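Note that one protein chain of the assembly has been removed; the remaining protein chains are unaltered in position.
Chain naming follows the written order as A and B, and within any one chain the residues start at number 1.
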Amino acid sequence: MYITINAQAMNPNIVEIDNLSFGYKGRLLHKGINMMFPRGKVVAIMGGSGSGKTTLLRLIGGQIRPSHGEVRVDGDVVHKQDRDGIFKLRRKMGMLFQHGALFTDLSVFDNVAFPMRELTDLPESMIRDLVLMKLNAVGLRGASKYMPVELSGGMARRVALARAVALDPNIIMYDEPFAGLDPISMGVICDLIRSLNDALGATSIIVSHDVKETFLIADYVYFVANGEVAAEGTPHDLMQSTLPFVHQFVHGEKDGPVPFHYPAANYQSELMNSKTND
Amino acid sequence: MTKSTLLIAVTRMLRGLGSRMIDRIWRLGAGARLFFLTIFYSGESFRRFHLILREIYFTGVMSLLIIIVSAFFVGMVLALQGYNTLQKYGSSEAIGVLVALSLVRELGPVVTALLFAGRAGTAITAEIGLMKTTEQLSAMEIMAVSPIARVVAPRFWAGVISMPILAALFSMVGILGGYLVAVPLIGVDDGAFWSQMQANVDFRVDIVDGLIKSLVFGVACTMIALFEGFDAPPTAEGVSRATTRTVVISSLTVLGLDFILTSFMLVV
Partner (left out) sequence: MDRTTIDLWVGVFVALGMAALLGLAMKVGNLTSANIGPTYSVSAAFENVGSLKPHAPVKSAGVVVGRVDSINFDGSKFEAVVKINIDQRYAFPKDTFANIYTAGLLGEQYIGLEAGGDEDNLKNGDKITQTQDAIVLEKMISQFLFSKASETKSDSKEPEVKPVAGAKASGGKAATKAVELGDPGF
């Protein structure tokens, strides 16, 4: 297993998804997906519920293997790595889970310190300083002694963000970062994602279906529907798009390619039937 | 019922039985796989010994109350019932032997294991199931920390270490309970109680065998609790069902293993 430094310097994309197919029990979730994530950019993956967006993040992180095709991070194929390779790969990544996924038995401080303690040999004094710096970046330096149960949703999300960037990763992944937050917290997270990305020179991959917030900060957006990339482009382009699916999604229209009515029998005949049967 | 409906019903029953059997065998295999992975990652977890200590606190120390109180009552009841029967044959002085052997050989390891499965086992299953549901295990994985090394293995070793200790405590407290009923309450002779016991309880055969049993039960109960938690579907209903399964499967396994171990030990 070699890390080809030349490829790294030449390749503008830090993550590449190449003709990826993935499925459970005979049903394909993804069919031949192609995506590219350039260095230093914020890229969003959007789509309806159940379209397999979160699964894409897991495929990038090497938690599951594709049925067909490849995911490449910095030129290395993810599912072909051995234990050491996966370890090095994950060192470059940080992930913010939906609802935070903070370790409930550790304090805020210990949660952010966790990756440092586990993956590095830094002395405790240095870890302390780094943890306080990260917490300060998300505005929660004063909350370091609390336990996760004592935090509000927005605060927990911010601590999880601090933990995700604890080791200054090159790739930061966000799984529905705006889900269930009040407008202020949403604004805070939105701002933090962009500023941290630029400050760290990292690449952020956001999986979300929050159009307003995501379009504010994303440089490029991929739309996933029916296991394929239905549309892609900059937020500006997608707002103007005339593609029916994109239009419905972006403007939140009630009916369109994704129908309002779940498939059912003819309305009149169903009503008539119930009348005669009574 | 027509012949065809009967046939359909029977076929459906057989198919259900078959699929359930296959599911159980699959789970047994998955459980064995988790067991081997736990042993594999045990080295890592021993390097973080404070994790194991923490789990010993939560499984062992927190179970002390229920173990000691139960042991006391079991010992007392044994003495009462034993005396009731023995005095009919004029052998009431053998009450010490009866209480001691029943506890050390059987009741100590088995009842401790059943109580452990109910208290500590369900706690482990619920905790790990919840960690799975809130994606904490996934978060660990993506941070290149093996959840098995950090979450599963410490709890496994904590259970294996705690169980013999709890079983020994159970036996001792039970004997004390029996003593308190037999000697001050009923009036059996103090010296006869202990001397008969000492003459008939062999350390190597009885006490050590009891400890071996409790070790085996510790491995079984802890592993079952860990597997059910690890394998639970990440929903509230899934976790609650998993805790119920832990208790049921642990109890049946303990009783089954008890029979197998006892048959080995008594023959040899």
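The rule is short, and it goes like this: contacts are C-beta pairs under 8 Å (C-beta built on N, C-alpha and C of every residue); 3 or more make two chains touch, one makes a residue touch a chain.
Since this is a predicted model, take the numbers as computed values, not measurements.
Note that the absent chain touches B when the full complex is taken as a whole.
Summary of contacts with the chain left out: across B:121, B:147 or B:164, the touching residue is B:164.
Set against the missing chain, the residues B:34, B:56 or B:95 yield one that touches it, B:56. The residue touching the chain not shown here, chosen from B:160, B:175 or B:249, is B:175. Across the entire complex, the residue among B:10, B:32 or B:64 in touch with the chain not shown is B:64. Hidden from this view is one chain, which touches chain B at 50, 53-54, 56-57, 60-61, 64, 100, 104, 162, 164-166, 168-169, 171-173, 175, 194, 197-199, 201-203, 206-207, 211.
Note that only the chains that are shown with their structure count from here on.
Remark: chain A and chain B have CA centroids separated by 42 Å (rounded to whole angstrom). On the side of chain A, the complex with chain B involves touching residues 58, 61, 63, 86-87, 90-91, 93, 95, 97-99, 101-104, 114-115, 118-119.
Chain B meets chain A in the complex at residues 130-131, 134-136, 138-139, 141-145.
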